[in-house]
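This structure is in structure tokens; I'll ask about it shortly.
Removed from the display is one protein chain of the complex; every other protein chain stays in position.
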């Protein structure tokens, strides 16, 4: 059976496993104070062209979002996100659990447009009752978005400019970042993200690691005593080396980008195959996630042989499925899929 | 340099890494809904002789404590712990962050004695003002304790009996459980723990895994919608297989117990060596952690060649150090240590 | 200057002040355990025709909403409210501070329609990803709504029926309840509210008291240890007698209903005056709040002599103002207003 359900259905890139094996018996300090964490941070700083970057490794994306958002916001503030944003919908209320509201702005293809953000902020401060409302305290975007779409450099600069005007930090969720960076259809680079965002994370889990995300603060703005705060939130792992070794390898000889390139290439081939056979796309994604509209009967037939994720219903006869590629998807997998559709 | 700083300074038992390698390309459902998690749960239920056990895998111990305690307690309740308990002192306020007070009882060698617990509870309900105080809502113990000491079966039964009288759930933190179970000086077994505790966790991180703890609910008392709650707390990992494969291997052919046995044997040899050479112990531990009193000059000398953890000061000339063994400690390591002391 | 800004701009009904004076030197137990609280509860139970009603007095409305909602919900649940609901917008994130999300349903004149509720709930459970979303755990409505509108008995029964189907408690915010109960245009009674809602509150602050709301649990469903919980939230006042004396008086000889009747009568007269003079209403309210559309120039002129609340902008030339009546509004006030418009 073919498996395109997600980009987290297999283990880790073999180069990562190999390094875990090689370093296994080395004695190292706990709590991410080991040499591999240090080395990984150095390489990430270089990849971001950001010497000042402060980096912390966290096990998962929801936890990272919860940590960043709840420590950046003042108590009376909420985070502004697209209404389709991961933090708005699919993190089981993790932000609210931390005491903060998610303030939503209507999305365009999963993105917050600079104009929509500006309109929202302007409206907020014009409301005579805003003193008894949740104040916007930061902006959350994902890149790629939950729909696999990408911000252009211009859009990202536009958001930065609105954020500057309203003195709001900009946070980018990069759970699937390599598939954005290596897309054929992007002018956004990692250094640009580091330049335009106050904080962002470089996803590991959905990008070929066993687990782990590299959280990057770009303006010497990591909260004081962050170690203690991470411990308090239950997010400090004793064997931080697990993150260190993985990210050190991911940022050695461009492995991270290679993983992105590989998956995007196969996703583009998959997209072309669907289009060639007359399928319609729900959204035109240039990253590793593809959203295809299927007739219900086709869905019933195909799912016997192809693992896909149900995304949403269109009408009685049509639905959207998501197919994702990853480091472990092969040319053969896509070829076989082409035969089946 | 010899390393006895802790039991989390090396990676994972090689059998675990091997299984991760072997299963790496298998496609599996995310969020711990894979076959290895299922298999691991089955084996753990057997090892606990508890068919009803509901099991969940969490990345780290503090997070597990935070999750269990905050979901078991009613909002007006606190958790009763020894004043030396991990949740009382060394989790950076993780329990308070979740909204609950840690109510402390004076420890004896790191343990809560049944009589002390009873006295505290009796006193609480006799206080005319208890309506405006935090109610005791559960009891937390660690086994082994933070001092490497162990509850006897009688003590554990005594705690259970007090808990029954006051209708309080009993929770056991088993971060270093194998070193308790395989101690020469214990009459407490895993099935006994499952019988006497409402919930407990089987530590992985400090017991030879890369990360992960197996949380066990023994009375069909796992909170409803636990998956969603774990997600809300940021504690649900996408690649839950990482836990599944590791715990499945740990509970195959007794690896978990073997790891415990190995580390305890070496710790006992280390203890004997210290005693033979006239050193005094801070506490008489029969588990993998040893607490030795050193003269300050000896400490300065030894630390050049032996990794140890500073534990606490005794007086101007003496201090306590902790030395721990683990799956990766070798006979040679201990031999070399013997020569150095 | 005339004052119609709100229903909380003057003190308390004089009968209440008189009773506070008369009872001032009586020694009473603190924390709402006095005879006046008991007497008030008895009278409220009678007015609600609900012998089982459990009642608690809280200082303000936001605090009451926060307390009720956060104690009724399970940790992974949110409260369903109209997108215009007070808890959604104008309580500065009080619900989120307590850890829970407000799940919004599009309003119709400030109300949640039973069909809209059902559609939302049905959609939620059909979503394949709902396990990683916030579960709907209760329904919040206000009566009158923030727009001064009223649920009909049929609508209320419809909501109850949907709540029954999905096993959700129904909570009614009665901050301005007397103006609903005494409207000419309602078939909803206090006993009906007690019958159809699991919990609701009878507003005091905006209904002629100095402060205080009477929270009513109708199904013996007040949380256990509620006293302690209220203390924990900082909401337990030492001199609970202040609530007891006030609500005892409000529910003596129908004072509460008299206050409602008086304010509604004057509001209806005011509405007629606006309509007669050709003004347009933003919404047709039959309660003590009136929402009138003004030209901007008219607004500038009128606000010199009449206290009103700016509500929202309609277009460049028009805006909506709110005028409210209360126990302290007089016929003369309305007459004078009639002359000014």
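Chains here go by letter, A, B and C, matching the order in which they are written, and residues are numbered from 1 within each.
One rule holds for everything that comes next: a residue touches a chain if its C-beta (ideal position, glycine included) is under 8 Å from a C-beta of that chain, and two chains touch if they have at least 3 such contacts.
Values in this document were obtained by computation on a predicted structure and should not be read as measured data.
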Missing-chain contact, candidates A:37, A:177 or A:229, resolves to A:229
Of C:62, C:88, C:104 or C:218, which sits in contact with the chain we cannot see?
-> C:62
Chain A, residues in touch with the chain not shown (by the definition above) = 70-71, 74-76, 99, 131-135, 224-225, 227-229, 231-232, 236
Touching residues on chain B - with respect to the absent chain = 75-76, 78, 89-93, 96-102, 128-129, 131-134, 310
Since one chain has been left out of the picture, which residues of chain C touch it in the full complex?
-> 1, 3, 5-6, 8-12, 14, 17, 20-21, 23-30, 59-67, 91-94, 97, 205-206, 210-211, 228-229, 231-239, 241-242, 307, 328
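Assume only the chains that are shown with their structure count from here on.
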Identify the chain whose mean C-alpha position lies nearest to the mean of all protein C-alpha atoms shown.
-> A
Quick one: report the Å distance separating chain A from chain B, using the average Cα coordinate of each chain.
-> 34
Taking each residue of chain C in turn, which ones touch at least two of the other chains?
-> 75-76, 99, 132-134
